[in-house]
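The complex appears here minus one protein chain, its other protein chains still in place.
Let's look at chain A:
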Amino acid sequence: MATIVVLIVFALFLGAILTGGYNKQMLARFRSHWLWDWITTVDHKKIGILYLIGGTIFFVIGGIEALLMRTQLFYPNNDFMVGRTFNELLSMHGTTMIFFVAMPLLFALMNAVIPLQIGARDVAFPFLNALGFWLFLCGGLLMNLSWIFGNAPDSGWTNYVPIALNEYSAGTGIDYYVLGLQISGIGTLIGGLNFIVTIINMRTPGMSFLRMPLFTWTSFVSSALILFGFPPLTAGLFLVMFDRLFGANFFDVAAGGNPVIWQHLFWIFGHPEVYIVILPAFGIMSEVISTFAKKRLFGYTSMVFATLLIGFLGFMVWVHHMFTVGMGPVANSIFAIATMAIAVPTGIKVFNWLFTLWGGKIRFTTAMLYAVGFIPTFVLGGVTGVMLASPPGDYQYHDSYFVVAHFHYVLIGGTVFGILAGVYYWWPKMFGYLLNEKLGKLNFWLFFIGFHMTFFIQHFLGLFGMPRRVFTYQPEDQVELINQISTVGAFLQAVAVVVLVINVIYSYRNRVPAGNDPWDGRTLEWTITSPPPVYNFAQLPKVRALDAFWHEKMNGKKELEPAEPVGPIHMPNNTHLPFLMSLAFFVSGLGFVFRSNEVGALGLIFVFLVMFMRSFEQDHGYHIETDEIEKTEKGASV
């Protein structure tokens, strides 16, 4: 405790020296700083960029963890990262990649694109949007602080009890997992709710549900999955938290508890979670394929229906993660059949993509390469998924590298390819300039080859009997060569990511304005300037068909007909409260991790205080006047 006080005082001194002392001008200096603008922003486009930066930082951290693990597995009996360190690496890699990379990067694209696609000026709850981002960042930072304090979570991303309880995981490692996920989980839930309301309520005139672009549709369904899926995780995390911190015994068999409850709660959340991260990727692929094949998406209505069906069935299959728990053949069979049923709507989607490509005027841009590479890769992951869905097979594959190969095929081949396609596709809309296509293609091929090199061969590693989550193997196991190929592939992927970073820097240095519509797009986001003005649409557009912009282009028009006269636009004010509230949550989480309940409670009190401030604050936003809008629009057209 004393150390923390000393550190805080030291930080305050340092802050005073660097900012020029605590005086009256300090607040004004803070406010005029560019960082203050980003901290207090409620603009969905800026929050999208913040999500993108946050997700990328954690992507690098999670990637380094993966490289360290692959390096350890390069030789038999290697002693580079062994035992507990390896367990920490694999736990943090999984948790980071799912919660702090896949979800925020998808939220980045959702934030940047959805309001534009449905013709809205912002999301329904801009304040909550900012709060969602800062909570995600605080949760992620809290969890990664565990590396600095030398005690990271080490019982897998699934955090199974009783391994995760005090008895077997002493120290504070698991507490970082529990509290970090709890805090970022609140943020995700808020984000999901926000998008549901935005999509239901904020669509522009004429944008009926069945005229929404598919990315909006899939994000809508995945937001609904967040809404229904995260509460079980929150409940489960509370149980673990109370068991670990306050001596409860929900999972203590001797006291009448049951550890299997955690597995159920985790997977009731965990299975919808994998659909939460794959569905928006499906949406991105549909947009990219339709744009670059220059065709209307084949079977749009069946795509929507398939998305809804996948979302619904996603809640009925969680037990397939627990076949080997021993619930008996009846339970296993029911859930096996439910799982295999999901292959039907997914198959509908795959065929629709293929039929969209069929006869299209295809342009192989980087985004399109990712989309086309995605289809066979994802089908491979889907096929092994159906194999794993069969209980007798699952007893053989369970906890082997076969499972690792399977879920990396769907998570990288599906979600990451989707995110990268989306980043290349919407980058000009977000930042106003295109990413370099040559470097982009190099990035794609390196990543694609590296990915298959790493994970295709892991199927066989699993079939040869190598269990997952072990830090070494013996020379006589004869899996050395396969492991070495896999490691080389992992480093190839890392090179690909470096190429992507170089591409971003290079394209920024040599940027030329991309214009409103660099890809000859079909949807509303391409009708406005890149990057769009604060208010997005000077006049809300009138939508008359699916692929609204394309419809107008085909009718010989350059832009959409407005649905309203030019008038003052009501905008929300920037606010620092979301940042403050998240900071309070962070302090509270850190307090509970260090088993200092006073600090934890103090943080929560501060949270409620900020909520109180927010509730009684009179903030009606501001108006952008007509002449200002006209000036902006004129400047954009020149």
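Criterion: a contact is a pair of C-beta atoms (placed from the backbone, for glycine too) under 8 Å apart; a residue touches a chain by one contact, two chains touch by 3 or more; residues count from 1.
By definition in this document, contacts and distances are computed from a predicted model.
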item	value
Listed names "3-oxoacyl-ACP synthase", "Cation/H(+) antiporter", "Phosphate transport system permease protein PstA" or "Cytochrome c oxidase subunit 4", with the criterion being the UniProt name of the chain not displayed	"Cytochrome c oxidase subunit 4"
Sole residue of A:Pro232, A:Pro428 or A:Pro572 that reaches the chain not shown, by the stated touch rule	A:Pro232
Which of A:Met327, A:Ile362, A:Ile449 or A:Met571 contacts the chain that the document leaves out	A:Met327
Chain not shown: contacting residue from A:Met207, A:Ala224 or A:Ile629	A:Ala224
Residue of A:Asn258, A:Thr324 or A:Asn573 in touch with the missing chain, whole complex considered	A:Asn258
Touching residue (missing chain; options A:Ile64, A:Val82 or A:Ile200)	A:Ile200
Contact residue for the chain not shown (choose from A:Val113, A:Ile268, A:Leu461 or A:Leu524)	A:Ile268
Chain not shown, touching residues in chain A	196, 200, 224, 227-228, 232, 258, 260-261, 264, 268, 312, 315-316, 318-319, 327, 331
